[in-house]
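Removed: one protein chain of the complex. Kept in place: all other protein chains.
So that you can tell them apart, the chains are marked A and B in the order they are listed, and the count of residues begins at 1 in each.
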Amino acid sequence: MKPAPFELLTPTTLPEAIALFAADNEAIAIAGGQSLIPMMNFRISQPGKLVDIGRIPELSGITEREDKIIIGATTTHNTLLHSQVIKQNCPLVATAYEYVAHHTIRNRGTLGGNICHADPASEMPAVLQALDAEFQIAGSAGSRTILATEFFKGPYETALGDGEILIAIAIGKQSEAEGYAFREMSVRKGDFAIAGVASRGTATGSRINMVRLAVCGVGGAAHRLRQVEEFLDGKAVTADAISEAARLAAETVTPQSDLAGSENYRKALVESLTREALQETFAAS
Amino acid sequence: MNKIEINLTVNGNRQRANVEPRLLLSDFIRDGLGLKGTHVGCSHGVCGVCTVSMDGKTVRSCLTLAAQADGASIETIEHLGNATELHPIQQAFSEAQGLQCGFCTPGMIAITREFLQHNPTPTREEATEAVSGALCRCTGYEAIVDAILLAAELIANTPIRTEEAADE
Partner (left out) sequence: MSNHLETHYIPDSKQRERPRKDLKVIGKSIRRVEDTRLLTGSGRYIDDIELPGMCHAAILRSPYAHARIVSIDTSKARELPGVVAIVTGSDAAKHTGPVVTFASPPVEQRCIALDKVRHAGEAVAAVVAESRYIAEDAIDLIDVEYEELPVVATIEDALTSKGQAVVHPERGDSNIAHEHLYSFGDVDSDFEQADHVIKRKLRWNRSGPYPLEYKGAVAEFDKGTGKFTCYANSSMYNYVGWLCAASLGIAPSQLNIKPVVAGGSFGSKLFNHKSIILTCTLARAAGRPVKYVEDAMDAVLNSDAHGSDRLYDAEIAVNSDGKIRSLRFDVYDDYGAFIQYGYGTHGNALSQIIGPYKIKSVAMKLTAVLTNKCQQGAYRGFGSEVMNFLLERMVDAAADELGIDKIEIRRRNLIQPDEFPYVLPSGNIYDSGNYPAVLEKALSLIDIDGWRRKQAEARKEGKHIGIGVVTCQERSVFSSTEFWSLNKLDTPGFALTSSPESIRVKIDPMGKIYAELHAPFWGNSPETMVTQVLAEQFTVDPSDIIVGYADTDGGLPGTGPGGSRFTVMITGAAVSAAREIKGKLTAIAAHMLQVAEDSLEFRDAGVGVTGDAEKHVKLSDLAMMSHYFRLNFPDDAEQSIDGRNRPPQNFSSGLQAAATYDHPMTTMPDPERKHLGIFYPIMGNMAHVAVIEVDPDTGRIQFLDYAAVHDAGVVVNPKTLAGHIRGGTAQGIGTALYEEFQYDAAGQLLNASLADYRIPGVFEVPSSFKIGHVETPSPYTEYGIKGGGEGGRMASPAVIAQAVEDALSPFNVLVNELPIPPGKLHGLINGGTS
């Protein structure tokens, strides 16, 4: 279980990194390596060239702006989990982090790495879509911003083009009126999600005026449950509405069957997790 | 493949080496430096047996390239206590019988050390959560959690000097 040989380059500035990726489309970025190195140890992944972007200062860190939080792509999970700025302004992220891997993995693993790896069972892709996050990408052709909801194309597949790297994740601050929740079912505590649901929303006079639901682990990439959001928009917060929304969520997902669970099981999980997540999100309403 | 020069500190000693990019930190520690106390288990980041401390944080050395440790300070089990004077954490593991075969033990001790540095007075629930990412096949875990709580007590009752001596 040793990796195949590769070349390793360690740029210390962003332009340097971008130039390296431009020069070689096959080069792969590594930061924490917590997803990549296991695959390399199995020799499932045999990149010829790795570019370690973990030593580029501007790619790491949490910056608070007036209405949003900017997270550098190579900020580690634990930095985010323990950050007061995150807890106060993006509490859905902090809450979901309880389910992400384990402490020691989170010491090295980065949010950007996790997102770009795009494991369909990963929590953060769902959470960031529920938060309408935006990803800042840079490449030799310049920079661009892409919505989280457009970034995840399929299992392990993202919208990153050749030579592009993820620079930062921008999350709008959650308002104080928002409720939010993250629910997940895994075989053992801390395992990858069999299914996970991220939810946030606000209700005025117990009518829902904003709701975001995203699901992970269930057929393809993490994605928003827009049909369910549409259904809930404007509805009164009642047990029936929540149950119906949960039922609808189960209906709309197209889960896979695999070793962790059958299609029917995942649908059932989506229903109960959605119900619980919505109950918690709108508990105050 | 071109080798990369790395400069790092391991257990307080400066080390310089030329390593292949693909050399895993676990193998550098064990084979490059002859420090066999860090064990290699699954090599895919699940079991936690290879856990060491890098710049004060636990990392899985099988998921870290030696090259990525350039400039870092690594601490392994060899840095903590010795046969004639065990560190309180080691003492606690022995008293609580938090080990049987000993293979996961260096990793568990690294995790315990980091945990108690941040949370010197843990509850049982917190201590349980602390080892939730590492596997043990022998003990059934209860004695390990006992050991962590006992270690917290022993450290609290020990003069600060012992902790510092271990860091030298």
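We take it that a residue touches a chain if its C-beta (ideal position, glycine included) is under 8 Å from a C-beta of that chain, and two chains touch if they have at least 3 such contacts.
Note that the structure is predicted; figures quoted are calculated from it, not measured.
Enquirer: Looking at the whole complex, which of A:Ile71, A:Ile194 or A:Ala214 touches the chain that is not displayed?
Expert: Going through A:Ile71, A:Ile194 or A:Ala214 one by one, A:Ile194 is the residue touching the chain not shown.
Enquirer: Which one touches the absent chain: A:Lys2, A:Arg65 or A:Arg144?
Expert: Residue touching the chain left out of view: A:Lys2.
Enquirer: Could I get the residues of chain A that touch the absent chain, sorted low to high?
Expert: Residues in contact with the chain left out: 1-5, 42-43, 185, 187-192, 194, 259-262, 264-265, 268-269, 272.
Enquirer: Touching the absent chain: which residues on chain B qualify?
Expert: Residues of chain B in contact with the hidden chain: 20, 22-23, 30, 35-44, 46-47, 49, 76-78, 80-83, 86, 90, 93-95, 97, 99-106, 109, 124, 128, 131-145.
Assume only the chains that are shown with their structure count from here on.
Enquirer: Along chain B, where are the residues that touch chain A in the complex?
Expert: Residues in contact with chain A: 1-2, 4, 20-22, 24, 27, 43-45, 48, 51, 57-60, 62-65, 67-68, 70, 111, 130, 132-134.
Enquirer: Where on chain A does chain B make contact in their complex?
Expert: 1-8, 10, 30, 33-34, 37-38, 40-42, 50, 52, 54, 78, 101-105, 107-108, 189-190
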